[in-house]
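Every protein chain except one is present and positioned as in the full complex.
Then we have chain A:
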């Protein structure tokens, strides 16, 4: 048996194309990019070795630090919102709607498959002011308020970006957590109910502890996705007003491809990678400590 499924020729034929693409278009570029972060310049101008200069520049570069703050703030707020709303929806599906939740589940999930660019443009017109005022300001006017120009302020843009992110992804997190909740055995819930746990106490002492692993995976997944936020903030307001809502990804893109600073751009990309790693490990470790307690 091992002789048949140990055939080297077959392994090579099946695995080599994937490995070749992976190594040449992913592993090599990552190593290359790591190396570039110690250089200054671009392909046309030539490169110059500068050691750790790019990293010290980064630490004193206000625009860079600002974009780090934007990314982290967006990631933290979006993750809290996504996972909380998703969890509430999942509880609704499992314990209130039960078998009848299929339609709601599907409908709330749908925005997830829409392109972020389309969703961002939709929300921009949704909150627009002026001649083509959107429904949000119509409602504010109807309630007696002045029209608000959301895209003119940092918080307005950030709030709109968060709202659109939650709108499009809460159904996805709901389905993710829903599958986790379904795995809790009925007997456990039933016996907790017989012991007198109901409603909120049931959620707090039985359901949350039992769904902790999937909750944790969702948080890590959400942080990793939202730390890389790019399309939504770019398409919504082009990182504006000014550059006040430009995340690290957009700053990297502009540095590398608009200002042709390949070396510094690679440094920023490395910082982004490290940021994702640090966040993942932090969530991981803090959860392990809680489990050990």
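We take it that a residue touches a chain if its C-beta (ideal position, glycine included) is under 8 Å from a C-beta of that chain, and two chains touch if they have at least 3 such contacts; residues count from 1.
Following the convention adopted for this analysis, contacts and distances are computed from a predicted model.
Asks: Which name from "ATP synthase subunit a", "Carbohydrate ABC transporter permease", "Dehydrogenase" or "Carboxypeptidase-like protein" does UniProt give the chain that's left off?
Replies: Cross-referencing UniProt, the chain left out corresponds to "Carbohydrate ABC transporter permease".
Asks: One chain isn't shown here. Among A:81, A:134 or A:239, which residue touches it?
Replies: Of these options, the touching residue for the absent chain is A:134.
Asks: Of the residues listed, A:50, A:158, A:181 or A:234, which one is in contact with the missing chain?
Replies: Checking the options A:50, A:158, A:181 or A:234, the one contacting the hidden chain is A:234.
Asks: Out of A:38, A:55 or A:167, which touches the unshown chain?
Replies: Of all options in A:38, A:55 or A:167, contact with the hidden chain holds for A:167.
Asks: For the chain that's not shown, point to the residue among A:84, A:106, A:191 or A:286 touching it.
Replies: Of all options in A:84, A:106, A:191 or A:286, contact with the hidden chain holds for A:106.
Asks: Which residue numbers on chain A touch the omitted chain?
Replies: Within chain A, the residues that touch the unshown chain are 1-2, 4-8, 10-11, 13-15, 17-19, 21-22, 24-30, 32-33, 36, 43, 89, 92, 96-97, 104-118, 121-126, 128, 130-135, 137-138, 167, 171-172, 175-176, 179, 190, 193, 214, 217, 221, 228, 230-231, 234-235, 249, 252-253, 256-257, 262, 265-266, 268-270, 272-273, 276-277.
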